[in-house]
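A selection of the complex's chains, in situ.
Chain IDs A and B follow the sequence of writing; residue 1 opens each chain.
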Amino acid sequence: MANALLRRHMAKDLSFSQLAWGAWRLRNSTDIKNADDILALIRACLDAGITTFDHADIYGGYGCEAYFGEALAKAPELRHQMEIITKCDISLVNTARPDHRINHYNTTKPHILQSVENSLASLGIDHIDLLMIHRPDPLMVADEVAETFSQLRQSGKVGHFGVSNFKPSQFNLLQSRLDAPLITNQVECSVLELAPIFNGTFDQMQQHRIHPMIWSPLGGARLFTDTDDVCANRLRPVLEHMRDKYDLPGIAEVAIAWLLHLPSQVIPVLGTMKAHRIADATKSCNVTFERQDWFEILVAAQGHPVP
Amino acid sequence: MANALLRRHMAKDLSFSQLAWGAWRLRNSTDIKNADDILALIRACLDAGITTFDHADIYGGYGCEAYFGEALAKAPELRHQMEIITKCDISLVNTARPDHRINHYNTTKPHILQSVENSLASLGIDHIDLLMIHRPDPLMVADEVAETFSQLRQSGKVGHFGVSNFKPSQFNLLQSRLDAPLITNQVECSVLELAPIFNGTFDQMQQHRIHPMIWSPLGGARLFTDTDDVCANRLRPVLEHMRDKYDLPGIAEVAIAWLLHLPSQVIPVLGTMKAHRIADATKSCNVTFERQDWFEILVAAQGHPVP
């Protein structure tokens, strides 16, 4: 099964696994009690062919990177089998950041440099494979970000750069100042959040041959349980039908497989903390939907036939 | 009158008439009882200077192309006096397509190639002047479409390519893969549908010196009859005033003339099946509105003064 995962070409010297694993729930999951549990999960990912690990400084109240780093310190040889992503810029009110009075963004050079130092120290690594600007900052001085990226690359601390939640115009602005391509834009997309499919975001990505990363690829718990959500209720029987037709473990795998058919060749970030779900998720990569089945899911998601 | 129609330069070796005729109502019009009626209509178009005939595989439940082809077979010499357009990609649930379970889109190479073969056979011709992707397909692999277009052009089966209902980002994506320009984007526009004038679609077309084609240039029957439609009711007296002022046959011709003033130099596709309406419509091309009259119609269409 693991061998079924494709590699996504991200840059001349970097590829990601077709699915990534994301740390944002690492500190509030009952499945993870200590660093050993994390290590087991890391091994489950690697065994399944998932080599790409997605972090952000803010995840878990500025705590997930260090927690993950604690696990990685127990098996440092694994570092060379994985790609590590982290993000900067969002600045949250949190006891770990006593000088923050209000949630805000910060793309200044001092903030980005400090954020990278923190992430390297917390993760216990000396190189970040991909650093992202986490959210568009209305105060972003693109020249300053470009200079900062340049310095981080030259120092060897960061290999590549990307963005998250950027609109096409924001992507174009930052890209215009860089001497290397942004290698991805991580955005929200799922059967419950179709916006980037239709608002130009994925068109831009396909045009520039960039693989988008996808956060919240299941659209949250409401796909599975919320009986008041009209859209989720409309989708559930269709996804269940496809689960049975394509012999998938659950509707989560149908929803992930549906994303994997997008022509921009996205990389969904899985948020599960359960090893068996990791193995299940990789089955999403083995499916080729009939085109009409993909549209049946789209129509259920939109609530109307295609025009 | 016919001589009044301008030619629109579409490509080095292709021009269209300023007005096109569209077949989408061919099979559900009481005015057309047989192929001879169609032939009469074709001659009326050609006599009026309308040489551009717009089809799609799906029109009339996948039946209009063959019906038109039957007429054309009676006077094959007319083929060389006309430009023939058709479209592919939309896939409808229809008895003619028993494998279709749901309306969907299909921009794969096998589908496009088969669709072109069907269109050539139905129309009884060996060359399509312009082939369009009928609607943006969220699964479109631009590289695959480009390769398909290339093959179709090399085989001599299709001369030029375009799109329909594409947003600027979708247009840019596909164009980025092609070795020849897309020669048009056929979109809906009328006094009842102003979107492409203001959402960037026509800006993009003018920038690239591409003539948009316009479907539903009258906005449907409600412009003439629907008394519950606030917008149509507001427009009707203004259009009637302009009809009288500019000595036009009816408000349809005012509405078409209004479109012809757009600086992207659009090509409205006429849906009428009546020969006398064809002759009437060409009178739209002879009018030059006073600028303030054009804005009077715009203001009636928008329901508020310009800002």
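The rule we apply is simple: a residue touches a chain if its C-beta (ideal position, glycine included) is under 8 Å from a C-beta of that chain, and two chains touch if they have at least 3 such contacts.
As the structure is a prediction and not an experimental result, all values here were calculated from the model.
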- Item | Given 2 visible subunits, total identical subunits the whole complex contains | 3
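Here, only the chains that are shown with their structure count from here on.
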- Query: How big is the gap, in whole Å, between where the Cα atoms of chain A centre and where those of chain B centre?
  - Reply: 42
- Message: If we count contacts the way the header does, which residues on chain A are in touch with chain B in the complex?
- Response: 168, 197-198, 200, 203-204, 206-207, 261-263, 291-292, 294-296, 298-299, 305-307
- In the complex, the residues of chain B that touch chain A are 100-106, 108, 135, 138-142, 165, 167-170, 172-173, 176
